[in-house]
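Below is a slice of the complex: some chains, not all, each in place.
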Amino acid sequence: LYLCQDNETAMVRLHGIIPPLPTSFHDNEKLYPEKIRENIGALFRYDISGIVVMGSNGEFVMLSEGEKEKVYAAAREAVPAGKLLIAGTGAQSTLETIRLTKLAARQEADAALVLNPFYYKGMMTPEVLIRHYHDVAEASTIPIIIYNMPSYSGVDMTALTILKIASHPNIIGIKDSDGNIVKLGEVIRESREDFSVLAGSAEFLLPALVIGARGGIMALANLLPRKCIEIMKHFEEDRLDEARKIQQSIIPLNTAMAKKWGVPALKAAMDHLGMYGGPVRRPLMALEDRKREILVKMLDTYMELGL
Amino acid sequence: LYLCQDNETAMVRLHGIIPPLPTSFHDNEKLYPEKIRENIGALFRYDISGIVVMGSNGEFVMLSEGEKEKVYAAAREAVPAGKLLIAGTGAQSTLETIRLTKLAARQEADAALVLNPFYYKGMMTPEVLIRHYHDVAEASTIPIIIYNMPSYSGVDMTALTILKIASHPNIIGIKDSDGNIVKLGEVIRESREDFSVLAGSAEFLLPALVIGARGGIMALANLLPRKCIEIMKHFEEDRLDEARKIQQSIIPLNTAMAKKWGVPALKAAMDHLGMYGGPVRRPLMALEDRKREILVKMLDTYMELGL
């Protein structure tokens, strides 16, 4: 159980495999909440711990505040009791981040995933980032998860900055998509026991677990949830060789899908697997046919081997 | 005259010095439109060609759509007839960019300055960027100016990409803040006669003019408009030595202000010069006292020498 009701306050423990859901659109780029709910339903047939909406894979930078609230609401209806709904609420200004976090809380999200502000790169000093996160954590009734995503944001928070942010009691973990395993180790070593580090990509899930991470929020879990869960289980039950074998096997798909081709590939893959991928919002473009073919072939191979 | 009424369509010719205005806030971070109008009034005592609102110096990433429209409206009231109001309208999605551009047109902005989408860096291929700009240019009743700002966006558009974007008749120029003088030269050489390249920073105004730029949109023009205008005049009247002397003299202030300390320094400097700088929006922080002292000393030196 990931939500421990404790007197008045809910404690959220981050653990396990958590897919960051893409956002479903109609062909005219309008929001398609029904499909969001259906996809969530499909994912919870597996033993995942929860779901993220409005992360990078959810094209959060493409949606207005009003649309974001609709996504939070749609997700809440579909996420089963006892499972986590994590809402991406990061924005460039502290005020907007707080506003979005309150919208998420109103829609009963269990926690908010907050990407650091990044546009004014040189001005994003440790001091600025720490104050931002603490202001948001203070203002929020739901716990905050740090989101470090340097390949998109262009800002890579150091272990020291992360640890200072993590000192706030309402900040409960980090999704790190950078894959610097040494930095993850430093954060784990120096943070309090109930602060959770989550791998931000399936490609380094096992190494992250080995140095003390508690799970992962990773695009590939939308497609191969069972494989991701098996890596964790084998690891937790000391079957390192088994874990390594699966870890190695999922990297090629992860590289093609999450790293090189991004959200359009994730949506194309979901379409192929019988979920709803649908169109991306412009300026993103649908995956080219040539790449779609390669992707489909990879997916079919995985399916034959048992997703 | 920068607006040539020609039958039904207005032709906008980009030329001269154009300050990108910071956005005025109250102490509680709320928008302060009166001060925006006052600052614009103060700037138009100099022979500038127009003004940009909602650029990077205008903290555009910190404002909601509704607030942006208010800024467009406030600026329109204050910009004199025959002078340019350029409205920043770039966003991550094509739809939002079009929406903002239409708001700007409704508020009678003369042109829209469109920063390229950049969050999904690896997916911002030339094809994606070209389609984005052309979709926006098609949908817009006012002309579009490209905005290349790699140090904030993390995406640097190549000369070739810029030229392909520039092929659309409703795209009339570029503000380039990167300062790659060779790239500017290539764009100038290969673009049509009525496409204008504008320097995005005062520090390379003269070299840009020498290779064919038509002016500049640059933060320093909020503080030293006369100096910037003089560089252009000396250049246009073949007094290269005079132009070089002023160019050299403004670089130290530009480096301190625009490059290293950013918007908080710009606002502190405006406060010192009797305009309204006021607070920045969080997470940005007010300029530290130590830096403010250095800045004030620099400004006083410039003022003694005659701004």
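We just call them A and B in the order they show up, numbering each chain from 1.
In the analysis below, a contact is a pair of C-beta atoms (placed from the backbone, for glycine too) under 8 Å apart; a residue touches a chain by one contact, two chains touch by 3 or more.
None of these values were measured; they are calculated from a predicted model.
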{"item": "Homomeric assembly size (copies in this file), of which only 2 appear in place", "value": "4"}
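The rule is simple: only the chains that are shown with their structure count from here on.
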{"item": "Rounded Å distance between chain A and chain B, as computed from the means of their C-alpha atoms", "value": "36"}
{"item": "Footprint of chain B on chain A - complex, ascending", "value": "29, 56, 61-65, 92-96, 117, 119-124, 127-129, 131-132, 135, 151-152, 154, 260, 262-264, 281-285"}
